[in-house]
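Of the protein chains in this complex, all but one are displayed in their positions.
Here is subunit A:
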Amino acid sequence: MKRLLGVALGVLTAIGGFLDIGDLVTNAVVGSRFGLNLAWVVVVGVVGICLFAQMSGRVAAVSGRATFEIIRERLGPRTAGANLVASFLINLLTLTAEVGGIALALQLASSVEPRLWIPVAGLAVWLVIWRAKFSILENVTGLLGLTLVVFAVALFLLGPDWSELADQALSPTVPGDEGHAVYWYYAIALFGAAMTPYEVFFFSSGAREEKWTVKDLSQSRLNVLVGFPLGGILSVAIAACAAVVFLPASVEVSSLSQIVLPVALAGGKLALAVVIVGIVAATFGAALETGLSSGYTLAQYLGWSWGKFRRPAQAARFHLTMIIALLVAVAVLMTSVDPIKVTEFSVVFSAVALPLTYLPILLVANDPEYMGKHVNGRVTNALALVYLVVILAASLAAIPLMIATGAGS
């Protein structure tokens, strides 16, 4: 019974933890402009993150090493250092977007100007990182994030033309008023939103925090392989809601209030309250994960002691890194930059940085020196090579497409 509960908890937190501000914003924007014509990208992204999380979780559990220790060992200090700078900055950008997302969600609930909420959100994230136990912070935000299921409920209540939605999803075309370059730009953004590097830093370092061993592999695989696809279905529901409400009116989503409008239209005030709780939980959870990831990456590269399982005094530089990262995120947001715009850039740059972490993990997952008999099987490797090509193509195309399309405008 206890085991069953453990599995259920793991799966549920994986669903809630899958969604963050990047998924919310990108899916809603894409839904409002392309309908479900890009839903296939969510499928590609979800399979990819399942593969990647499963590999990095296995590497962490079997070898006892976290991602950036391995990257440095495998690539050498110089290449790994360049890798660290890129990964750290993009993670910082994602952290900024998540903290901004918390503030925007709290603004929706309270009508209080987001700039008053930003320092509060930053402080709350820091307090939780400083004080709360790892398992609690992971489970509470994951479970509360599940309330985003209300997007799926809202879709049914809106009573859409299902055949049209299915038609868009199953035989995707580029809508007449959008160019091909913009279509592919948003395809990369959606891919980057589903496969963010911080998820992997957090997942593999979290495996060390929770002291996983080979015995925990089957449960972690189940969490990932069930939880992430269900999270992906919620992503598509967000896009479908936006498609139903905004696509016919040719309104492009550019604010959080628009993202939640379909839910409010379908379910009234109660549904709106539920969705706001879900967004606060999802962004707060992701802010914790990205905040921790900033400490994890730097500490692992430089060989500092790290981890929530140590008291802050024993991992002082790890905690100091997270404090500085949070202060930078708050400072950037206080310039009145639009968190939605920050999010849109963060998902695209996530796609750009993805090969930097994917390649070393793939190599080490094949190395019997680290993995013993738990090296990748043939099927995993075949899929992993296909994804290597996809990830490289997305990474190389992202910035040229961003310039060519004026960031999708």
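Note that contacts are C-beta pairs under 8 Å (C-beta built on N, C-alpha and C of every residue); 3 or more make two chains touch, one makes a residue touch a chain; residues count from 1.
Criterion: contacts and distances are computed from a predicted model.
K.L.:
Quick one: the chain not pictured, UniProt calls it what, "PRC-barrel domain-containing protein", "Protein-export membrane protein SecF", "Aspartyl/glutamyl-tRNA(Asn/Gln) amidotransferase subunit C" or "ABC transporter ATP-binding protein"?
P.N.:
Missing chain, per its UniProt entry: "PRC-barrel domain-containing protein".
K.L.:
Among the options A:E164, A:E178, A:E210 or A:D367, which residue touches the chain absent from this view?
P.N.:
That would be A:D367, which touches the missing chain.
K.L.:
Of the listed residues A:A8, A:A166 or A:V214, which contacts the missing chain in the full complex?
P.N.:
Going through A:A8, A:A166 or A:V214 one by one, A:V214 is the residue touching the chain not shown.
K.L.:
Considering the whole complex rather than only what is displayed, give the residues of subunit A touching the chain that is not shown.
P.N.:
62-64, 74-76, 79, 213-214, 362-363, 366-372, 375-376, 378, 381, 384-385, 388
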